[in-house]
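Every protein chain of the complex appears in place save one, which is left out.
Chain nomenclature is as follows: A and B, assigned in order of appearance, with residue numbering initiated at 1 for each chain independently.
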Amino acid sequence: MIRLPRAATALLALVAGFVALLLYGPLFVAIFFSFFRLERNAVRWDSFSFDAYGALVQNEGIIEAIGNTLIVGGAAVALSLIIGTLLAFHYHGGRSRAREVLQFIIFLPFLMPPIITGLALLIFFREADIPRSLVTVVIGHTVFVLVLVYRIVLARLQSLPPSLVEASLDLGASRWQTFRHVLAPSLTSALISAAILAFALSFDETLITLLVTGTSSTLPMRLWAMMRMGFTPDINALVTVILAGSTALSLLALRFVKPPRALE
Amino acid sequence: MPSGRAVTTETVGVDRRGGAAVDPYRLVVTILAYALPIVFILVPLAMFLVQSFYHVEDGRIVRDLTLVNYERFFTAAAFLPVFVRTCALALGVAAITVALAYPVAFLLASLEGRRKYALTLVFVIPLLMSYIIKIYAIRSILGGNGFLNRILLYLGVIDQPVTFLIFNLNAVLLTLSVILLPFAILPIFVALERIPRNILDASADLGASSWRTFRSIIWPLGLQGTVIGASFTFMLALGDFVTPQMVGGTSGFTFGRIIYSQFGFAFNWPFGAALSVVLLVVVMIAIVLAGRLSRPGHPS
Partner (left out) sequence: MAATARTLVELRDVAKVYGDVTVLHDIDLSLRDGEFMTVVGPSGSGKTTILRMIGGLTAPSRGAVLLDGDDITGLPINRRPFNTVFQDYALFPHMTVAANVGYGLMVRGVAKAEIGKRVAEALDLVALGDFSARYPGQLSGGQRQRVALSRAIICEPRLILLDEPLGALDAELRRQMQRFLKRLQREIKTSFLFVTHDQEEAVTVADRICVMSQGRIVQIGSPREVYFRPRTEYVARFFGDNNLIEGTVAAGDGDRTRVDTALGSFAVALDDGRAAPPVGHPVKLVVRPEAIHLGGLAPDIGNRLRVRIEDIGFVGPISQIQVRSVARPEIDLMVKLSSRAGGLPLAEGGETEIGWSDDECHLVAP
């Protein structure tokens, strides 16, 4: 983009710094207090310890909740990869009114406030007599991240010259062989980046989860419940762990997700 | 050769004049493809709309179509004012986030190479963390015993803990703004990124100052992204019920919480559905208006 004069860059950097402070300030404070304790109004600098982390590991409720959240994430990602890819191929296979409508439907959960998606599913499960459980949470997350996988895979498909598929068929390959040898290898990187983004989105997702969840707890559910009872110090440790995990995930995603323009 | 040629049945040389033109494998795949989104997206939505026309009597849902819920929303004292206040809150959140996000996105777009992507990452990572964790972290700062107060006390800026930052609408406003910031940064960044370098060079070549270039070229071309960012944060803020519950206290009551309680204690699902429909309509209107705003003169 534009090359800015020094003064402008400095000013923008200031604002950006402030924003970064807003975003990370609370997180860093929590991290800080996972290591140190507060007594009356002063920080006890000699209280550095990993106690909070120890407590976290022993907090079965939280650990189970994290586990469930990861399971839900994994399942939602797997489902959305399969269905999203299927839908992308279907859309790419031709032009029709029905396809446009279908695409719009796929986009809906992302375009509406999550509370609506969650409530719609809640009502549906009730009317269809489906008991709320981790399964319903998985369905809710899948519906939500589907559009992401769909868009990424579709963009990849559309970037492939149609002559590649024609060439493969021309040389005698069946449709399955064409998929296996020509299309699938091109899709791998797209699928990986879609999977990572979908997983991250699923992990962050709270509103839908709280609405369609059953008794088995996921992380949002657990913390939601704790809010009434009060937080325990190991939550600070949890903040640190999650931040570390998210950073690792982002770095991983960076290797696979193509930036909008090549690195200059 | 027609453009936009996709791989259709045509390109596989299927006989148009008879013979098996329908491949059973393809049929099954097509049916599956349509079934899943329809069953789990369209049907729930339809049911949800229908539910808003039912009503509750003696703790049971009566399945007769009625407008009673909508009437109640508009006439009863408790709901419309809260809704309007929540809309104002959401607008406030959208305004704050976009105002802060634009400079950040602009800065990111003006960088090159590794610095650009490293810095973008910094602003994107918070998106990947659990939502509720972020609220917790912010809450612990804002409270009477929270970090913010301690710092201010310590620095002597105030001599009494400030309580107007927690358990009220201000807290909700601040918290939502901070949490939704990255959602605003991304679309603006993407839109600014797309501006071709040569257009900006042309502007400078023709003698425009940096400010002029910004006003006449960068701003309009980036407008669509800005509007997307604003409408996205508006939508997310409007329907949120977690943040108000965690930092709103009793005075920080938003529409989202009212809706949520219909599915909890109040146990009036049809009414909750009706309230949500109102929410949805407002969001749709906002998105359409926003779309109009960014449309004129936009090249794409």
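Here, a contact is a pair of C-beta atoms (placed from the backbone, for glycine too) under 8 Å apart; a residue touches a chain by one contact, two chains touch by 3 or more.
Values in this document were obtained by computation on a predicted structure and should not be read as measured data.
**Student:** Which chain A residues would touch the chain omitted from the figure, given the whole complex?
**Tutor:** 161, 163-164, 166-174, 177, 181-182, 185-186
Going forward, only the chains that are shown with their structure count from here on.
**Student:** How many angstrom lie between the centres of chain A and chain B, each centre taken as the mean Cα position?
**Tutor:** The mean C-alpha positions of chain A and chain B differ by 15 Å.
**Student:** Going by the contact rule at the top, pick out the chain A residues touching chain B in the complex.
**Tutor:** Contacts found on chain A: 1-5, 8-9, 11-13, 15-16, 18-20, 22-27, 29-30, 33, 41, 69, 83, 86-87, 90, 92-95, 98, 102, 105-106, 108-109, 111-116, 119-124, 126-127, 139, 142-143, 146, 162, 165-166, 169, 175, 200, 203-207, 210-211, 219-220, 223-224, 227, 231, 235, 238-239, 242-243, 246-247, 249-251, 254, 259-261, 263-264.
**Student:** Can you check the complex and tell me which residues of chain B touch chain A?
**Tutor:** Checking each residue of chain B against chain A gives 4-9, 11-12, 29-30, 32-34, 36-38, 40-45, 47-48, 51, 100-101, 103-104, 106-107, 109-110, 112-114, 117, 119, 121-134, 136-138, 140-141, 147, 150, 153, 178, 181-182, 190, 192-195, 197, 200, 210, 213, 218, 235-236, 238-242, 245-246, 256, 259-260, 263, 269, 272-273, 276, 279-280, 283, 287.
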